[in-house]
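Missing here is one protein chain; the remaining ones are kept as they sit in the complex.
Chain nomenclature is as follows: A, B and C, assigned in order of appearance, with residue numbering initiated at 1 for each chain independently.
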Amino acid sequence: MTGTVAPIPRATAAQAARRGLRRAATTLDPLATVAACVLLAMFAATILARLVGLGGSPTEIVGTRLAAPSLAFPLGTDSLGRSLVPRLLEGIGTTLLLSVIAVAITAVLASTAGIVAGYRGGRVNGTIMRVGDMLYAFPSIILAILVAAVVGPGQVAALASIVLVTVPLMTRLVAVSSRAVADRDFVAAAVISGVSTPRILVRHILRNVAGTIAVQGTYALSIAILVEGGLSFLGYGVQLPGSSLGLLIKEGTTYMVKAPWLIVAPGVVLVIAILCINVIGDSLRDRLEPRETRSLV
Amino acid sequence: MRLLLWLPGRLLGALVVLVGVSILIFAAVRSLPGGYADVILGSLSSPEARAALAEQYGLDKSIPEQYLLWVLSALRGDFGTSMVSQLPVTDEFASRLPLTLGLGVIAIALTVLIGIPLGVYTGTRSTGGRSSVLGRLVSSIGISVPEFVLASVIVFLFSRFALGLRVGNVVSPATDLAASIPTLILPGVVLAVFCIASTARTTRDAVLGVLVEPHVGAAVARGESKGFIIRHHVLRNASIPILTLVATLTAYLLGGAVIVETVFDVPGLGSYLVQALGRRDYAVIQSGVLLATVVFVVMSLLVDVLTGLIDPRVSVAKKGRWA
Amino acid sequence: MSAPNASAAQIVVENAVVDYVTPSRTVRALDGATLRIPAGQRVGVVGESGSGKSTLGLLLGRLLPSLATATGAVDVAGSPVLELTPAAIARLRRSELAFIAQDAVGSLNPTLRIGRQLSLAMRPAKPAPGELVAMLERVRIRDPERVLRLFPHEISGGMAQRIAIAMAMHRAPRILVADEPTAALDTQVRDEVTRLVFELAREAGSTVLWLSHDLIAVAKWCDRIVVMYGGRVVEDGVAAEVIARPRHPYTAALAASLPARLAPGERLPAITGSPLVLTGPAAGCAFAPRCPFAAEQCSTVRPEPVIRESRGILCHRIDEIPALVAAGATSGETS
Partner (left out) sequence: MIENVLELDQVSTVFRSGWGRGRRELTAMDDITLSVPAGETLGLVGESGSGKTTTGSVALGLRRPTSGTVRFLGRPFDRRRGTAGQIQAVFQNPNWSLNPRLTVGASIAEPLSAAEGGSLSSHEDAVLTMLDEVGLHRSVAERHPHELSGGQRQRVAVARALITRPRFIVFDEAVSALDVSVQAQVLNLIKDLQAQNGFAALFISHDLGAVRYVSHRIAVMRLGEIVELAETERFYDAPEHDYSRRLLEGM
């Protein structure tokens, strides 16, 4: 028997790096690349604001109350005369950071539970799924309100609410993907070879459901921002003197007639952030969980 | 007949979830600041009332017994008394329910009438390229605008400019159905936007998923027309995820109503819950949350039954969410 | 490549090229396939994965997925398939063609009872009382009344395939394209289903295009065999003769690598390498990289079909091979 594959040279580190970059660029379609850039810009702006005070101080009263946008205050001033730009930057930071941390917690919890449920199947799966169903039975804002009632309004309430809202669905979807992977022959081969269960879970299951986790994590991030916004809007999330997009919008509604610009800026930023995340999620889903697109009709 | 094979299991599963949910709520309310007497009666209640409550709910009894007593009184329709109004929670809910229901009916009607046809249309006409990117963007915008942003903007626009519909002075459908509709249409539409967009997306995905199934290819090979195939071989098959989503959205409407009612100043169940939270009227919160989850569990059960009727494989292959 | 018996052809495929284009790459499924089939013939199209036989079958009904591009001429029952309007191609599929797929259960709508699907497939005609039962009896389904009430997941693969055959044959199509319809079935059922297809086709006078990787079944049931490799027809002739005495190196190697035909203790001569995946037109003969007789021109010059012993053969060295074999060049594995 002869070798049936032409030899390929060992890839150098430089080649590997270039391949990695190319893959990152081709993983997202153009629309999603734009979305990713917008989000990165938001992150960069809020980090700069915190590090070097971009946009000025969010707490300092610098002008007249409810001043319309001007050269000095590009987005106007709020009801106390603080410039909206630094407050908005701080709000973006709080909202994004809170959401990212919450989704990271969700991802860890849901991946662990989902992978174990999917791999074990049977009773373990049934139990985990049923606990998920119980959480899933709460409409998100209602659950958030309950959490806020128990732990008291604030960032912890927002964080806990986001996790509780996003965990059930992600667990279920990771479990379904894991189930499919667990049925594949390479998992049986590993079991036969005596590979330990934790190794199988990480090496074989986790690696193959990473796409699902990435996609669902992205969608969870957009839900996280919605929940944080809604909760802060109702007054049970981030509290003054802090700032978050939901809180800013809540303030904006109070002065909507006199100073509509107060709601426009945070509203637009919030919608854009969620939109960008959803676009990225769709794009990731198309790439990582491809479905046959061979329709005849 | 086939239904009878798995329905008992499903009912049992739903019961398990309900019990679990009620335990969660019980535990949550028990851990609220202020203790159970505060929750039911309010922190300013008289010692006599507290003693009566302790007797009624057996606060001296063990926690499992207390849970059972709570469940039993809830089953009898006794959800406690609002601390603020001193009226039974059931009465408070009954007076607000018509408004929230009215909003829900408007939202779901719009979702079914607009979201599903839109999804079918884009699903059967998606060929990639620029139009699909545009379609994706439009439906993404629909699910990306939070209700509280959209609601605030609509309230602003309609109260600032004379656009035909008024905001506020809501009329309950229970008092005057015809007069209530114009006052509920704006919050209803706001509530519907997310539902329409997500239903359109799900419908499109479901239709696309069915279109690549081999039985559709077989129908094409038999020379059936596109319309015929969509009517007979696609819609029914795609209906399960759509049905599931619409039911979930329906069950979650109370959640959406919380924000929309607050912004539009509609005195329905949602805004009542938020007020209750502000006033620490915990008996109301506890009952409201329980109501929301019961609605969800019932809707899920309904979907399971319908799913079993639509797709005969479900009862065999898929062991169901709760089986 | 002209058929051995080139009378008025009912199916004409002339230099057909089909590419599947995805954003990441293009795969060429047909690379200039040419074929003429007269009415009533039973043709076995044999090939491995990537040979293009399934694509050829789909092409006859213009059933290629939307990511495929097709060029060349395809003429079925006098209609230029690639040029028809959507309504006209639907009419052609309805009136002249019938397809049977490998995945029989999948080809039935999972949410409808068998009886409902059969009557939907008969539209616009309404089935007369007892007609559905008669349809199932024709494909030898026992207890048809009960089967009509069942859902697809409640029946076996063999029964699903019989129902698919009943649907395909009830209009007495002029052309029947069957793509590996028995590959997923058990050995015994396989034989019964194959017999059923050919009997019903004979009754209806249908031309049969039997796409298969199973040389033995083709030898048993078909008049003519068409061997495909790399999207082209490499050998085309009377089925029994071609399988008994293959001329093209690929056909010869394929026939030799069937373990069932081996004498005890004999070593299986295997073709080296894997069936190729073309991404564009082949520079030369697609089989050249695996062919024990390949010469320089084989990988650089595209071969044109030649006629030998009333067979069409696509090989540069067809006339030299007997001498090479005699000289002791081994076919098959070069260990």
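Just so we're on the same page, a contact is a pair of C-beta atoms (placed from the backbone, for glycine too) under 8 Å apart; a residue touches a chain by one contact, two chains touch by 3 or more.
What you are looking at is a predicted structure, and each value in this text was computed from that prediction instead of being measured.
Looking at the complex as a whole, the chain kept out of the display touches A, C. When the full complex is taken into account, the listed residue touching the unshown chain is C:258, out of C:125, C:258, C:283 or C:307. Of the listed residues C:177, C:271 or C:313, the one in contact with the hidden chain in the full complex is C:271.
One of C:116, C:213 or C:317 touches the chain omitted from the figure, and that residue is C:213. Subunit C residues in contact with the hidden partner, per the touch definition given at the top, are 48-49, 186-188, 190-191, 213, 215, 253-254, 257-262, 264, 267-272, 274-275, 290, 333. Taking the complete complex into account, residues 1-11, 184-186, 188-196, 199, 203-204, 207-208, 210 of subunit A touch the chain not shown.
Throughout what follows, only the chains that are shown with their structure count from here on.
Ranked by C-beta contact pairs, the top interface belongs to chains A-B. Our note on geometry: subunit B versus subunit C, Cα centroid distance of 53 Å, whole angstroms. Taking each chain's centre as the average of its CA atoms, subunit A and subunit B sit 23 Å apart. Looking at subunit C, one finds that residues 63, 66 touch two or more other chains.
Taken residue by residue, subunit B touches two or more other chains at 217, 220, 226, whereas all remaining positions touch fewer.
Partner subunit B is touched in their complex by these residues of subunit A: 31, 129-131, 133-134, 136-143, 145-146, 148-150, 152, 222, 226, 229-230, 233-236, 246, 249-250, 252-253, 256-257, 260, 263, 267, 270-271, 274-275, 278-279, 282, 291-297.
Contact residues of subunit C toward subunit B in the complex are 61, 63, 66, 86-87, 90-95, 97-99, 101, 103, 106-112, 120-121, 123, 151, 153-154, 164, 167.
Residues 127, 213-215, 217-226, 228, 232-233, 236-237, 310-313, 316-317 of subunit B touch subunit C in their complex.
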